[in-house]
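Up next, subunit A:
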Amino acid sequence: MGLQDLRTNSLLPGTSACPGCPENMAMRMVGMALGKNVAMIVVAGCSSVIQGIGPKNAYGYPVLNIAFAAGPAAASGMWRAYKQRNKDVTVVVWAGDGGTADIGFASLSGAAERNEDFIYLCVDNEAYMNSGGQRSGSTPHGAITTTTPEGKRGNKKELLFLMLDHNVPFVATASVGYPQDLIDKLKRAKDVNGFRYIQILTPDPYGWLFDPSKTAEVAKLAVQTCYWPLIEVVEGKVKVSNESLHCLKKETRRPLKDFLSVQGRYRRISEKDYEELEKYVDSLWDRIKSMS
Partner candidate 1 sequence: MMKIMSGNEAVALAVKFSRVGVVGIYPITPQTTIIEELAEMRARGEIDTDIVRVESEHSAMGVTLGAAVAGTRAFTATSSQGLLYMHEMIWWTAGSRAPVVMVVATRAVGAPWNIWNENTDFMSERDSGWIMSFASSPQEALDLTLQAFRISEDPRVFVPMMVGMDGFILSHTKTNVYVPSQEDVDQFIPPRRQPYVIDPETQESMGNIFQPVHYMKLRQSINDAIQGSIDVIKEVGREYEKVNPLSDYKTLNVQYKLEDADYAIVTMGAWSLDAMEAIDKLREKGVKVGLYRIRYIRPWAEQEIRRSLEDKRAILVFDRATSLGRAGPLYLEMKATLQSPMKGVIAGLGGVSMSKKDFYEVISNFIEEVKFGNPNKVEWYYPGEVKYVELGTPRSAY
Partner candidate 2 sequence: MFASAFPIYGAERRGAEIESYCRISESQIRETSPIEEPDVVVILDPTILKISDPLKGLKANGKVVLNWKGSPPRVKGDLHVVDATGIAINLKLVKSGWPLVNVIMLGALVKVIGLLSLDSLKKAIDSEFNGNVAELNKKAVEEAYHEVRKVEQLVV
(Lines give C-alpha, C1' and ligand atoms only; values in the text may rest on other atoms or scores of the structure.)
Protein backbone atom coordinates (compact mmCIF):
# COMPACT_ATOMS: atom_id res chain seq x y z
CA MET A 1 0.00 0.00 0.00
CA GLY A 2 1.40 3.38 -0.99
CA LEU A 3 1.65 6.06 1.61
CA GLN A 4 -0.72 8.28 -0.32
CA ASP A 5 -3.46 5.76 0.40
CA LEU A 6 -2.93 6.17 4.10
CA ARG A 7 -4.56 9.57 4.37
CA THR A 8 -7.37 8.83 6.75
CA ASN A 9 -7.84 12.15 8.44
CA SER A 10 -7.52 11.20 12.07
CA LEU A 11 -6.17 14.68 12.65
CA LEU A 12 -7.09 17.90 10.90
CA PRO A 13 -4.72 20.89 10.53
CA GLY A 14 -4.97 23.62 13.11
CA THR A 15 -4.67 21.64 16.35
CA SER A 16 -3.85 23.18 19.71
CA ALA A 17 -0.69 21.07 20.07
CA CYS A 18 2.75 22.56 20.61
CA PRO A 19 4.88 22.68 17.43
CA GLY A 20 6.69 19.39 16.83
CA CYS A 21 4.19 17.41 18.95
CA PRO A 22 4.96 13.69 18.97
CA GLU A 23 1.42 12.81 20.10
CA ASN A 24 0.07 14.37 16.94
CA MET A 25 2.54 12.29 14.93
CA ALA A 26 1.22 9.17 16.65
CA MET A 27 -2.40 10.21 16.15
CA ARG A 28 -1.85 10.65 12.42
CA MET A 29 -0.22 7.21 12.25
CA VAL A 30 -3.25 5.72 14.03
CA GLY A 31 -5.41 7.16 11.27
CA MET A 32 -3.12 5.70 8.63
CA ALA A 33 -3.33 2.27 10.24
CA LEU A 34 -6.88 1.89 11.48
CA GLY A 35 -8.97 3.60 8.82
CA LYS A 36 -12.37 5.10 9.39
CA ASN A 37 -14.43 2.81 11.64
CA VAL A 38 -12.93 3.99 14.89
CA ALA A 39 -14.37 5.59 18.01
CA MET A 40 -11.97 7.11 20.46
CA ILE A 41 -11.89 7.74 24.17
CA VAL A 42 -9.44 10.41 25.23
CA VAL A 43 -8.60 10.73 28.91
CA ALA A 44 -7.29 13.89 30.50
CA GLY A 45 -3.96 14.92 29.06
CA CYS A 46 -2.37 16.94 26.27
CA SER A 47 -4.82 15.37 23.84
CA SER A 48 -7.78 16.89 25.67
CA VAL A 49 -6.32 20.26 24.69
CA ILE A 50 -4.95 19.32 21.27
CA GLN A 51 -8.48 18.76 19.95
CA GLY A 52 -9.01 22.51 20.09
CA ILE A 53 -12.13 24.42 21.03
CA GLY A 54 -15.67 23.07 20.62
CA PRO A 55 -17.86 22.93 18.63
CA LYS A 56 -14.85 22.20 16.39
CA ASN A 57 -12.61 19.22 16.97
CA ALA A 58 -9.17 18.65 15.43
CA TYR A 59 -9.53 14.87 15.64
CA GLY A 60 -11.12 13.21 12.67
CA TYR A 61 -12.57 10.47 14.85
CA PRO A 62 -15.59 10.65 17.10
CA VAL A 63 -14.21 11.19 20.59
CA LEU A 64 -15.59 10.69 24.06
CA ASN A 65 -13.50 12.93 26.26
CA ILE A 66 -13.48 11.66 29.79
CA ALA A 67 -12.02 12.13 33.25
CA PHE A 68 -8.48 10.93 33.89
CA ALA A 69 -9.10 7.51 35.39
CA ALA A 70 -12.16 6.43 33.42
CA GLY A 71 -10.88 5.64 29.90
CA PRO A 72 -10.72 1.84 30.03
CA ALA A 73 -14.07 1.67 31.85
CA ALA A 74 -15.83 3.88 29.32
CA ALA A 75 -14.31 1.84 26.49
CA SER A 76 -15.68 -1.30 28.14
CA GLY A 77 -19.17 0.19 27.99
CA MET A 78 -18.68 1.59 24.51
CA TRP A 79 -17.64 -1.54 22.60
CA ARG A 80 -20.44 -3.49 24.24
CA ALA A 81 -22.91 -0.83 23.11
CA TYR A 82 -21.63 -1.10 19.52
CA LYS A 83 -21.85 -4.87 19.73
CA GLN A 84 -25.47 -4.65 20.88
CA ARG A 85 -26.19 -2.30 18.00
CA ASN A 86 -24.43 -4.67 15.55
CA LYS A 87 -21.86 -2.04 14.61
CA ASP A 88 -18.32 -2.92 13.64
CA VAL A 89 -16.37 -0.18 15.38
CA THR A 90 -12.81 -0.35 16.68
CA VAL A 91 -12.76 1.32 20.09
CA VAL A 92 -9.47 3.01 20.97
CA VAL A 93 -8.46 4.53 24.29
CA TRP A 94 -5.88 7.28 23.97
CA ALA A 95 -4.05 8.10 27.18
CA GLY A 96 -0.77 9.51 28.35
CA ASP A 97 1.66 7.84 30.70
CA GLY A 98 0.16 9.61 33.74
CA GLY A 99 -3.31 8.36 32.81
CA THR A 100 -1.89 4.89 32.26
CA ALA A 101 0.81 4.26 34.86
CA ASP A 102 -0.68 6.33 37.67
CA ILE A 103 -4.24 7.55 38.05
CA GLY A 104 -5.80 5.25 35.43
CA PHE A 105 -3.95 2.07 36.28
CA ALA A 106 -6.75 0.47 38.28
CA SER A 107 -9.28 0.80 35.49
CA LEU A 108 -6.67 -0.23 32.90
CA SER A 109 -5.83 -3.34 34.93
CA GLY A 110 -9.52 -4.11 35.45
CA ALA A 111 -10.32 -3.85 31.75
CA ALA A 112 -7.29 -5.97 30.85
CA GLU A 113 -8.27 -8.62 33.39
CA ARG A 114 -11.76 -8.72 31.87
CA ASN A 115 -10.13 -8.91 28.40
CA GLU A 116 -12.35 -6.10 27.13
CA ASP A 117 -12.41 -5.78 23.36
CA PHE A 118 -10.60 -2.53 22.58
CA ILE A 119 -7.17 -1.09 21.78
CA TYR A 120 -5.45 0.87 24.52
CA LEU A 121 -2.80 3.27 23.31
CA CYS A 122 -0.47 4.81 25.84
CA VAL A 123 1.44 7.76 24.40
CA ASP A 124 4.39 7.82 26.75
CA ASN A 125 6.21 11.11 27.12
CA GLU A 126 7.43 10.12 30.55
CA ALA A 127 5.85 12.94 32.59
CA TYR A 128 2.69 15.02 33.11
CA MET A 129 3.44 17.28 30.16
CA ASN A 130 -0.03 18.83 29.89
CA SER A 131 0.26 20.37 33.34
CA GLY A 132 3.79 21.57 32.71
CA GLY A 133 6.04 18.54 33.11
CA GLN A 134 5.67 16.95 36.55
CA ARG A 135 7.10 13.49 37.22
CA SER A 136 4.89 10.46 36.63
CA GLY A 137 5.32 6.80 37.41
CA SER A 138 6.71 6.51 33.92
CA THR A 139 9.49 9.09 34.38
CA PRO A 140 12.91 7.43 34.15
CA HIS A 141 15.66 7.55 36.72
CA GLY A 142 17.67 10.77 36.76
CA ALA A 143 15.25 12.82 34.66
CA ILE A 144 14.62 16.37 35.78
CA THR A 145 10.96 17.33 35.94
CA THR A 146 9.26 20.30 37.59
CA THR A 147 8.57 18.18 40.68
CA THR A 148 11.92 16.37 40.63
CA PRO A 149 14.32 19.28 40.05
CA GLU A 150 17.13 17.13 41.48
CA GLY A 151 16.37 14.32 39.02
CA LYS A 152 13.92 11.49 39.71
CA ARG A 153 15.11 8.77 42.06
CA GLY A 154 14.00 5.29 41.05
CA ASN A 155 13.22 3.66 37.75
CA LYS A 156 10.37 3.98 35.29
CA LYS A 157 7.32 1.85 36.08
CA GLU A 158 7.51 -1.17 33.78
CA LEU A 159 4.12 -0.88 32.12
CA LEU A 160 5.14 -3.23 29.33
CA PHE A 161 5.72 -6.12 31.72
CA LEU A 162 2.79 -5.18 33.93
CA MET A 163 0.48 -5.46 30.94
CA LEU A 164 2.12 -8.70 29.82
CA ASP A 165 1.37 -10.10 33.27
CA HIS A 166 -2.32 -9.54 32.58
CA ASN A 167 -2.08 -12.24 29.87
CA VAL A 168 -3.90 -10.15 27.29
CA PRO A 169 -3.82 -11.25 23.65
CA PHE A 170 -1.74 -8.38 22.28
CA VAL A 171 0.94 -6.18 23.86
CA ALA A 172 3.41 -4.07 21.89
CA THR A 173 5.73 -1.12 22.11
CA ALA A 174 6.40 1.39 19.35
CA SER A 175 8.07 4.74 18.77
CA VAL A 176 7.04 7.67 16.62
CA GLY A 177 10.63 7.45 15.28
CA TYR A 178 9.54 4.37 13.31
CA PRO A 179 6.13 5.02 11.75
CA GLN A 180 5.96 1.91 9.61
CA ASP A 181 6.60 -0.33 12.62
CA LEU A 182 3.82 1.41 14.55
CA ILE A 183 1.40 1.31 11.62
CA ASP A 184 2.04 -2.41 11.08
CA LYS A 185 1.48 -3.15 14.76
CA LEU A 186 -1.75 -1.16 14.85
CA LYS A 187 -3.01 -3.00 11.78
CA ARG A 188 -2.27 -6.35 13.35
CA ALA A 189 -3.82 -5.25 16.63
CA LYS A 190 -6.98 -4.25 14.81
CA ASP A 191 -7.58 -7.86 13.76
CA VAL A 192 -7.10 -9.30 17.25
CA ASN A 193 -10.12 -9.78 19.53
CA GLY A 194 -9.87 -8.79 23.14
CA PHE A 195 -7.66 -6.41 25.02
CA ARG A 196 -4.78 -4.88 23.05
CA TYR A 197 -2.15 -2.62 24.56
CA ILE A 198 0.41 -0.56 22.66
CA GLN A 199 2.79 1.82 24.37
CA ILE A 200 4.16 4.44 22.03
CA LEU A 201 7.22 6.50 22.88
CA THR A 202 6.42 10.15 22.18
CA PRO A 203 9.45 12.30 23.11
CA ASP A 204 8.26 15.71 24.20
CA PRO A 205 10.62 18.54 23.14
CA TYR A 206 9.36 20.89 25.86
CA GLY A 207 9.57 18.43 28.74
CA TRP A 208 12.66 16.56 27.63
CA LEU A 209 14.30 19.81 26.61
CA PHE A 210 15.42 19.39 23.03
CA ASP A 211 14.75 21.29 19.80
CA PRO A 212 11.21 20.47 18.59
CA SER A 213 12.45 19.92 15.05
CA LYS A 214 14.38 16.91 16.43
CA THR A 215 11.33 15.00 17.74
CA ALA A 216 11.60 12.18 15.21
CA GLU A 217 15.37 11.86 15.69
CA VAL A 218 15.13 11.60 19.47
CA ALA A 219 12.40 8.99 19.07
CA LYS A 220 14.81 7.04 16.83
CA LEU A 221 17.75 7.45 19.20
CA ALA A 222 15.73 5.96 22.03
CA VAL A 223 15.33 2.81 19.93
CA GLN A 224 18.88 2.74 18.57
CA THR A 225 20.39 3.00 22.05
CA CYS A 226 17.97 0.28 23.19
CA TYR A 227 16.44 2.50 25.88
CA TRP A 228 13.11 1.88 24.16
CA PRO A 229 12.42 -1.62 22.83
CA LEU A 230 10.30 -2.25 19.78
CA ILE A 231 8.57 -5.53 20.48
CA GLU A 232 5.26 -7.25 20.02
CA VAL A 233 3.86 -10.05 22.14
CA VAL A 234 0.96 -11.96 20.63
CA GLU A 235 -0.57 -14.78 22.64
CA GLY A 236 2.57 -14.86 24.78
CA LYS A 237 4.99 -15.09 21.82
CA VAL A 238 7.59 -12.33 21.65
CA LYS A 239 8.67 -10.77 18.40
CA VAL A 240 11.44 -8.17 18.41
CA SER A 241 11.12 -5.65 15.56
CA ASN A 242 14.02 -5.42 13.08
CA GLU A 243 14.91 -1.96 14.38
CA SER A 244 15.58 -3.43 17.83
CA LEU A 245 17.23 -6.74 16.96
CA HIS A 246 20.70 -5.33 17.65
CA CYS A 247 19.67 -4.76 21.26
CA LEU A 248 19.58 -8.47 22.03
CA LYS A 249 23.37 -8.40 22.34
CA LYS A 250 24.92 -5.88 24.65
CA GLU A 251 27.95 -5.38 22.38
CA THR A 252 25.87 -4.20 19.44
CA ARG A 253 23.89 -1.60 21.36
CA ARG A 254 24.55 2.05 20.60
CA PRO A 255 25.86 3.86 23.73
CA LEU A 256 23.03 5.19 25.91
CA LYS A 257 24.74 8.57 26.20
CA ASP A 258 23.90 9.27 22.53
CA PHE A 259 20.24 9.34 23.59
CA LEU A 260 20.69 11.08 26.95
CA SER A 261 23.06 13.82 25.82
CA VAL A 262 20.59 15.36 23.37
CA GLN A 263 18.09 16.02 26.18
CA GLY A 264 18.24 18.76 28.77
CA ARG A 265 16.35 16.70 31.36
CA TYR A 266 19.43 14.54 31.97
CA ARG A 267 21.82 17.47 32.28
CA ARG A 268 22.57 16.87 35.93
CA ILE A 269 23.01 13.13 36.02
CA SER A 270 26.03 11.71 37.78
CA GLU A 271 28.18 8.82 36.67
CA LYS A 272 26.22 6.68 39.12
CA ASP A 273 22.89 7.77 37.63
CA TYR A 274 24.22 6.89 34.20
CA GLU A 275 25.18 3.42 35.40
CA GLU A 276 21.73 3.05 36.94
CA LEU A 277 20.13 3.83 33.57
CA GLU A 278 22.44 1.39 31.78
CA LYS A 279 21.47 -1.26 34.30
CA TYR A 280 17.81 -0.47 33.57
CA VAL A 281 18.42 -1.06 29.85
CA ASP A 282 20.32 -4.30 30.55
CA SER A 283 17.56 -5.67 32.76
CA LEU A 284 14.93 -4.63 30.22
CA TRP A 285 16.58 -6.70 27.52
CA ASP A 286 17.46 -9.58 29.84
CA ARG A 287 13.77 -9.83 30.57
CA ILE A 288 12.75 -9.64 26.91
CA LYS A 289 15.33 -12.31 26.06
CA SER A 290 14.07 -14.53 28.86
CA MET A 291 10.59 -14.44 27.30
CA SER A 292 11.70 -15.52 23.84
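Candidates were picked such that all candidates are chains of the complex that A comes from, given by their letters.
The rule is simple: contacts are C-beta pairs under 8 Å (C-beta built on N, C-alpha and C of every residue); 3 or more make two chains touch, one makes a residue touch a chain; residues count from 1.
If you're wondering where the values come from, they're calculated on a predicted model, not measured in any experiment.
K.L.:
Of 1 or 2, which one touches subunit A within the complex?
P.N.:
Of all the numbered candidates, the touching one is 1.
K.L.:
Per the contact definition, I'd like the list of subunit A residues that touch candidate 1 in the complex.
P.N.:
36-39, 41, 48-49, 51-55, 57, 59-67, 69-85, 87, 89, 106-107, 109-110, 113-114
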